[in-house]
Every structure is written in structure tokens, then in C-alpha cells.
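Here the complex is missing a single protein chain, while all its other protein chains stay put.
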Amino acid sequence: MRPIALLTDFGLSDPYVGQMKGVLTIKAPGAPLIDLTHEVEPFQVGQASFFLAASVAHFPADTIFVAVVDPGVGTQRRIVLVQCNDNYFLAPDNGLLGFVMHGTTAFAWDVSTHARGASSTFHGRDVFAPLAAKLATGESPSTLGEPINPTDLLHVEASTPTELSEDQAGCMVQAHVLHIDRFGNVVLSLLPGELFERIAPAEAAFQGAPRMVRAYGDLEHGELGLLSGSQGFMELAVNQGSAAEMLELSLGDIFALGMPD
Amino acid sequence: MRPIALLTDFGLSDPYVGQMKGVLTIKAPGAPLIDLTHEVEPFQVGQASFFLAASVAHFPADTIFVAVVDPGVGTQRRIVLVQCNDNYFLAPDNGLLGFVMHGTTAFAWDVSTHARGASSTFHGRDVFAPLAAKLATGESPSTLGEPINPTDLLHVEASTPTELSEDQAGCMVQAHVLHIDRFGNVVLSLLPGELFERIAPAEAAFQGAPRMVRAYGDLEHGELGLLSGSQGFMELAVNQGSAAEMLELSLGDIFALGMPD
Partner (left out) sequence: MRPIALLTDFGLSDPYVGQMKGVLTIKAPGAPLIDLTHEVEPFQVGQASFFLAASVAHFPADTIFVAVVDPGVGTQRRIVLVQCNDNYFLAPDNGLLGFVMHGTTAFAWDVSTHARGASSTFHGRDVFAPLAAKLATGESPSTLGEPINPTDLLHVEASTPTELSEDQAGCMVQAHVLHIDRFGNVVLSLLPGELFERIAPAEAAFQGAPRMVRAYGDLEHGELGLLSGSQGFMELAVNQGSAAEMLELSLGDIFALGMPD
């Protein structure tokens, strides 16, 4: 039985996630259920998109990801099923899968018909969970919906990594704040690879930028630093403090970083 | 092995829920453990009662529900086991099972003797979990306690749906706030069926009442509406906003709704 990973903005204070798991236990008994997180900020599709992309590599190759951050629930927005490698993704077509599909070969199906006759306020339980159970118990995607062009799926602005471009005079890069974690670490939409490549030969310090370090503990207490974070992106961090508070950054903000000449 | 669903006001910041699961893993290894939620407001029996009633239909038919919101732990309050259909419910006798038993045929047992010699502060771990494990591993309710009359169980005021009565001149109904969810949606103790029946022929707008819609997304941004919610009751909602904040409603409040003449 394939594992099912759950990602929502439902929180854990309501019985919503429990009810989804109840339905999954009815329809796919024995399938391992793994909570990715249910604390996506309400309606923050971009944040969920990042969580998903950052997590896929750490799950079994045949995992079914159910991602429900869905301000449009009950309206005409599509429900889509995407296959990348051997992973499946179920989500509303609102950009949530943008990050995870970035640069991959994907297949997609419109499975919206499964919402017919369902509740109009809780598709996580009444549409997504039953669909996930069908996949977990071996049904083929092609029996569940109509194939669609994966490039037709909606994208949100912050759902792709910032690209370093030359037309910024090589001195500045602007990145989105993808996420602020519990510790106040700020995840930027910057891929370490690109960044390190650019600054590699000189290993010069960024101009006016935080010190680049390898680990949180390499910083002095209260010092701001920049490091290649565990979620695949560059992170601003303060050792045992909050970089978000120090820099007054919020989800979705733009952070400008000086680059070496 | 029967699934065990857990509902408490223990929160997740203490090791309490983890210890309950440890005991269940010792005594009923392999039984699926499903968290309904552990974020019931401390001591809010009525809220827990609603969560349980709203969730039962979405769980396997043979689930054992362990519901521990228990301000009287360690005192003389009874511990009861209730069977409705093929579901079992373990709870303190404080009204928690009122909603879920409403209108059903139930059987009940007093299982308080299992608290003898147990800790006086954590029956969730030391009494309820071992009892649930006994049921999960196949013990019969009748071996666990003395049969009692299910109608003798305690009830709390808010533990049954509001009934629409004619003596209010047909123009007003007062409902309890059963729950305010993470999104600020306000669940009222009103069954959609009754309400829709009353207003069906004309489908007239309520006088001075929020607009009735089918889905959150059918509302304008920031508009207040009334809809048939996923938890089986009428809900006040604001599209991507908080109805509870807009109306300044709290758990247990009374909300008066104008009805068509």
C-alpha cells in the first residue's frame, strides 16, 4: 500500500485532519499516513508549494501527496492529479504544484468530476481523501480523470526559484521570503547552487550581506548569517534568535541581497 | 484490530498524548491510532461533544473513540463505555457523549472500577488507554463493566441541536456557537435540514440575516454568509476572513437569526 502524505492549512485544532484520516482509514486501510504539516498559513498557496517541493525527496518514491490549500473550494477551480516520477500529487489547480513540477517531466489529469455531489466546503475529506485512497489501493490515474497538459496548470508568482540575472549589474539579487520557520529562520527563493557558483572563485564576502556560514552554531549568539538550508534554499538565520524579527521580514516579502562585483 | 480515535483537550505541547499512544502501542500493538484532535479548549465538554458527533460518520464503522475532556478526573465522576451501532465510545460521564448519542439506540456500561488504583490526574493514559486496548484486542464490553441505562448519562446544555419552535412567532431562532474553527467560521447548533425545510418553498432571504450560499468562494471577499457546513450544521462564514471576529462571537455564545415570516 502506497504511503499518503498530507499537507494542508487546516491546522490541528479542528477535527478536519482527523476526519480526512478517518476517511482514508475506511477506504485505504493500512496505508501509512504521514503528516507533512497542516499549519500552512491559511490560504498561502505559495508557502504550501514550497513545503511540498522541499519535502518530496525525503519521502518514499511512490508516495501520494495530498495537498489542500484551497481558497476556491466549492467553486469552479479544477482539481488535478499530477504524476512526477513515481510520485502522485493531488491538489486544487491554484499554483500549489508549481514548485514541485519545476523542471520535471510530469503528467497531469483533471479529476474535478469527483467533486460532483460532494460537499462544497470540505473537499479535503470528501474529494481528495477518497481520490488518494483510490490511488493507494492501486487504481490507475487514467481511470480517474481526463489527461491535461501539465503546462496548463496555474502558477503563482513565488512558485519558482529566483533566477540570478545579469541585468541587475551583478550587484544585487532580490528574493522572495518563501517561509519563516519556528526558529525565525527565513527561507529565501534562492538556490544555493546558483549563488555559490556566482561567488565561488573569489569566495568574497557579500557586500553588506550577512556572513555566510555552514551551521547555525557557527554564528555567534545573536549574529545574523546566511547559509545553505536544509530545505534546499538559502536561509537567513540568527544563532538561537529570530532572523525574521531582526530583519522584520514576513512571508512573501522581498529581500535584497548584495552580490560580489 | 479495531482503529482507535483519540479526542482530548491535552494539546500537543505536553507529552500527554504521546504517553497515551505509548500505552496503546504496548497493549494493542498494531491498532491504527487516529488523532481526531487534541486541541479541544481546556475543559470545554460541549465543544468535544460536537467534534465527536460531527466526526463519527467519517471513521470506520468499528472505531473505538476515546474522548477525554475531563475536569473531574480523579473525583467520583463515572467513566462510561457506550456502544452505538458498532462504534465504541469511552468518556467521562460529563455530557461529552450527549451529541453523538442523540436520537440513536445506544448501550452503556459503567467502567469506573478500572480507575481503582490508577493515578488520580491522568486517566487518559492510565485508565482510558488500557480500556481502549482491551476493546481493540477483542474484549467484550460486558466483561468490562456493569450495564447502565444510557439515558442516565449526564447531558450538557449545548449537547443537542437547537430545535426550531413555533412559539418564537416564526421569526427568530437562537442557536449556540458550537465551535469556531481555525478560519473563523462559526458553527451554529442548527441542523441544515430543519432550517432549509422551513424556508424551502420561498427560498426567501432571511430578514436581516447573512446571505445563504453553497461554498465559501461564492461569497465576495470579506462578505458574511451562512452555509450548510461540512460538520453537519449551519455555519457563519466570511470568504477568506473571520466571521467570529466580524460578529464578535465566542464559543458558547447565543446567535439570533431572523427567520422568514
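Letters A and B mark the chains in the order given here, with residues in each chain numbered from 1 onward.
Just so it is clear, a contact is a pair of C-beta atoms (placed from the backbone, for glycine too) under 8 Å apart; a residue touches a chain by one contact, two chains touch by 3 or more.
No experiment lies behind these values; they were computed from the predicted model shown.
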Per the touch definition above, residue among B:N85, B:S119, B:S142 or B:S250 touching the missing chain: B:S119
Interface with the undisplayed chain - residues on chain B: 10-19, 21-23, 25-26, 29, 42-43, 71-75, 77, 119-122, 125-126
Missing-partner contacts on chain A, residue numbers: 3, 5, 7, 12, 32, 34-39, 51, 54-55, 58-60, 63, 179, 181-183, 214-218, 227, 229-231, 235, 239-240
